[in-house]
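Every protein chain but one is kept in place in this view of the complex.
Entry: subunit A
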């Protein structure tokens, strides 16, 4: 599975949706993921890829990590995974 598919699978599970219902343009709000759901998703993604995501729940918009929609999250993860190697 590609990074994108794996991230979408995690987000879909959190949102209790099918992966096909999660599009790159979806925002977490569209998907019904609240703040607790967001930190749980970040945890699951960190576990999946063995990376550390620079995300502070106190100021989500100030973090270096863009969570404005699914595509932005995927792009951020791809960058972190690439940096890891």
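Keep in mind that, in the parts below, a contact is a pair of C-beta atoms (placed from the backbone, for glycine too) under 8 Å apart; a residue touches a chain by one contact, two chains touch by 3 or more; residues count from 1.
Just so we're on the same page, contacts and distances are computed from a predicted model.
Taking the options "Aminomethyltransferase", "Nodulation protein E", "Insulinase family protein" or "ABC-type xenobiotic transporter" in turn, only "Nodulation protein E" matches the UniProt protein name of the chain that is not displayed.
Only one residue from A:5, A:21 or A:47 touches the chain missing from this view: A:47.
Residue positions on subunit A in contact with the hidden chain: 16, 36, 39-40, 42-43, 46-47, 52, in rising order.
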